[in-house]
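Only one protein chain is missing from this complex, and each of the others stays in its spot.
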Amino acid sequence: MLIVMQPRTSEDNIQKVIAFIKEKGFDAHVSNGENQTVIGAVGKKLIDKRDIELLAGVKEVIRISSPYKLVSRVFKPENTIIDVKGIKIGGGHIGMIAGPCTVETYEQMDATAAKLSKAGVKVLRGGAFKPRTSPYAFQGLGEEGLKIMREVADKYDMLVTSEVMEVNQIPMFLKYVDILQVGARNMQNFNLLKSLGEIRKPVLLKRGLSATIEEWLMSAEYIMAGGNREVILCERGIRTFEHIKRNTLDISAIPVVQKISHLPVVVDPSHATGLRDKVAPMSMASIAAGADGLIIEVHNSPETAICDGAQSLYPEQFADLFNELKALANLLKRTF
Amino acid sequence: MLIVMQPRTSEDNIQKVIAFIKEKGFDAHVSNGENQTVIGAVGKKLIDKRDIELLAGVKEVIRISSPYKLVSRVFKPENTIIDVKGIKIGGGHIGMIAGPCTVETYEQMDATAAKLSKAGVKVLRGGAFKPRTSPYAFQGLGEEGLKIMREVADKYDMLVTSEVMEVNQIPMFLKYVDILQVGARNMQNFNLLKSLGEIRKPVLLKRGLSATIEEWLMSAEYIMAGGNREVILCERGIRTFEHIKRNTLDISAIPVVQKISHLPVVVDPSHATGLRDKVAPMSMASIAAGADGLIIEVHNSPETAICDGAQSLYPEQFADLFNELKALANLLKRTF
Amino acid sequence: MLIVMQPRTSEDNIQKVIAFIKEKGFDAHVSNGENQTVIGAVGKKLIDKRDIELLAGVKEVIRISSPYKLVSRVFKPENTIIDVKGIKIGGGHIGMIAGPCTVETYEQMDATAAKLSKAGVKVLRGGAFKPRTSPYAFQGLGEEGLKIMREVADKYDMLVTSEVMEVNQIPMFLKYVDILQVGARNMQNFNLLKSLGEIRKPVLLKRGLSATIEEWLMSAEYIMAGGNREVILCERGIRTFEHIKRNTLDISAIPVVQKISHLPVVVDPSHATGLRDKVAPMSMASIAAGADGLIIEVHNSPETAICDGAQSLYPEQFADLFNELKALANLLKRTF
Partner (left out) sequence: MLIVMQPRTSEDNIQKVIAFIKEKGFDAHVSNGENQTVIGAVGKKLIDKRDIELLAGVKEVIRISSPYKLVSRVFKPENTIIDVKGIKIGGGHIGMIAGPCTVETYEQMDATAAKLSKAGVKVLRGGAFKPRTSPYAFQGLGEEGLKIMREVADKYDMLVTSEVMEVNQIPMFLKYVDILQVGARNMQNFNLLKSLGEIRKPVLLKRGLSATIEEWLMSAEYIMAGGNREVILCERGIRTFEHIKRNTLDISAIPVVQKISHLPVVVDPSHATGLRDKVAPMSMASIAAGADGLIIEVHNSPETAICDGAQSLYPEQFADLFNELKALANLLKRTF
């Protein structure tokens, strides 16, 4: 931590700051510039930098150690590769996750999965518990939805991923799913994150709508600090002033996160854009920018979907897009 | 719902849209302008407007009914007044809630509450379970913290409010606190909101960092839809591009929300600004703008506080501010 | 400037950074922490910190000197008071500027100014050149509008302020107006700012819709660097994710700016909120937060106004509000 003093502040103020940080358990390294003093505070304690900023003569306090440890490339330089029953995501292996917004019936899941499997998809997505802005909207099939997904996935030899909303639901999810999703609205549900740190299945952690990259990584840190090292980050659009689009897909976050962290970063172009015709260009752009995977909404009959039909691809559209994506990955010397 | 067709679209497209919405259970009212047709879809079903926007010839679909019901002034024109053991918030009664960020010890709470009570505060705040961005930060005393708060509050004849983070914690909170807080990060933790709808104690619902006013009201709707009509809204700063301040306190939201909803709106100037010297001007501004109350961090010894000391007022500062606020309320013909 | 090296980076990297900054004309002060080195670069040259951030082993470069000089309280601790023909703004003197959005006719200005003057207003506002998002909207009366304002203001012994959009217009404005306004969209029109630095009349500088406080102050610095020391800052709402309101009036910026800078800060509640019924609460909140003045839209007949009638107060509404504001100022020991 660096404490930048006001230009030409008094020696007395400087000494009081030094005394304060020593009392808090830090060593002080003083560096006198021409008309400004900077004090380095070295130590392992946690301290709120504002406590120092309020002392007389202090201009600014700057934290220089990163708040994240386990998620950082400094801690683990090589890419993390998530491997579930031989399906790999990260480190050159691009994952493709697809399926409907929500599980409706066995027939719907079966029809959708049949086509996805044929197109080469290995991980099936679908919501059983749905976070909805309105209390009056459809809230999902619950455990029945998870059962259907598991049964269908087993039929086509696929993995299952679905969103868990609540600590209480974790044991149920462990019975049915291979990758547990945390939704954007729960990215800072710290009790949920802590509990997911104690399991030993991968967690796909969506970025909150207005979460900074640092906050997103700190939420991953919560999971990893509990001992679960298998975290997949998922960019799904951020909230900006622009409302013509649903959200602003932050493709520029991909290389930024990949530089700081060793964790794989996948992209959800469906929720980010909210409209089917934007899914293909955003999928292509994400892979071109270096994303480690995609999670795309596909429904066997989008026009009758209970939710998010407008952003769901038709199976044929998806198959075409997947072919284009494979050609792009090939050009970039990576593979789905 | 109004469906605005593209200028000069074909009659065929118009008929297909009409057929589509009828199939979904809506009546269609067609209105032909000079070169543009608008179709009114009347009905009670829920439908995703994007499903219609994807049909050929459709320019835009506009939802005209409000998504909220119980929180709306259309539903209940008169102001809701929350009355807990004779302490009133709303409808001209301004509530003052004060206390430290987090419960540390009995002595700390007792010393703080003694001064607050003397200054005229009737509701004591304090965190026992703390949502922290870092897994390595102090996470609160837990149930022990709630016990301390209750004991101290009873000594000074005060009410207690504290943040609940998890469905599982609700029964414990009901034993100790009078008003349950939902934090900004949990504003869309829908399972928690639903469970809080089933209790019969007031809930103070903080606005999420990037929650629109509509989303905030929809979260209140979740609680009210469960039968709990006692919701206090709390503005606590939104996230914007400006980082020189911690958050941007959205004082302009106060009259906007009060026009749409009958629920009381209180303001948390401490978390919004993050610095002690900004608390007084923001408190004054909030009351001048019409807020129904304030929730302010006060600590008997801010410089030794475990968390948020920098934004906590000294008891003497608080007492002075409270006097100024009372004079302001008096000028505005309202009362604390 | 502080250069924070990566933990445990090589001595070679450290030496290369030192050599680099010395070559650029800086002195280097090295401070070795337990596992991290920080290099202070001391000097007066301008350097792009990213040039250093790209060197091997560098974690972060932190600028510690403020980019603004003349606008800063470090440079001039006492409040700047703008005094135009005896009308003062700043340092306890609260300015009230009022008038219609745009000058329409002599009769309109005369009718409006008569009522404003009677209510005690000393500075008349009105647009002659209007920045409009659409090329098809009314663009103002031009010089004729300025003439009308001047004539009417002289009749009632008032000052005139109006928005200048272009370097070429400055000589014309100097003939008619007492305070030149720079609109939000021109806040970073640097050629205009430079030219306004060369005149000797006060400039009211509106904050850009998404301008940080630092950028806003740097634009004031442009004017002051040219020798014009009379700058009035004007907060008028920022753009955020929230669209239910026109903009988000950033009342919390008032104490922040007043701490950094000695310049007066006035608030425009009319453009910020865009609706008449929000002007009163936002005006009261601004003064309660410490603003040095207000600029409010008032029209003698809002329902027939050419532009912004919806946010214009009726003269009677304004007179009532002004009385309330004076009572508030009195309570705060300040005066209009």
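Note that the chains take the letters A, B and C in the order they are written out, and that residue 1 is the start of every chain.
We adopt the following convention: a contact is a pair of C-beta atoms (placed from the backbone, for glycine too) under 8 Å apart; a residue touches a chain by one contact, two chains touch by 3 or more.
The structure presented is a predicted model; accordingly, all values stated were derived computationally and were not measured.
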Q. Thinking of the complex as a whole, which visible chains are touched by the chain that is not shown?
A. A, B, C
Q. Out of A:Val30, A:Ala111, A:Ala288 or A:Ala319, which is the one that touches the chain we can't see?
A. A:Ala288
Q.
For the chain not shown, which residue from B:Thr80, B:Gln139, B:Ser219 or B:Thr240 touches it across the whole complex?
A. B:Thr240
**Q.** Chain not shown: contacting residue from A:Ser117, A:Asn191 or A:Thr273
**A.** A:Thr273
(Q) I need the residue numbers on chain B that touch the omitted chain, in ascending order. (A) 2, 4, 6-7, 29, 31, 33-34, 36, 38, 40, 42, 59-60, 62, 64-65, 74, 210, 239-241, 243
Q.
For chain C, which positions touch the chain that isn't shown here?
A. 46, 48, 50-51, 53-54, 67, 131-138, 165-168, 185-186, 188-191, 193-194, 209-210, 215, 218, 221-222, 225-226, 239, 274-276, 303, 307-311
Q.
Considering the whole complex, not just the chains shown, which residues of chain A touch the missing one?
A. 210, 212-214, 237-238, 240-245, 248-256, 259, 272-273, 277-278, 281-282, 284-290, 327-328, 331
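In this text, only the chains that are shown with their structure count from here on.
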Q | Interface residue identity across copies chain A, chain B - same or different by half | A | same
Q. Hey, which chain is the most central one here, using CA centres?
A. B
Q.
I'd like to verify one number: the distance from the centre of chain B to the centre of chain C, where each centre is the average of its C-alpha atoms, in whole angstrom.
A. 31
Q) Quick one: chain A and chain C, Cα centre-to-centre, how many Å? A) 39
Q: Would you pick out the residues of chain C that each touch at least 2 other chains?
A: 210, 240-241, 243
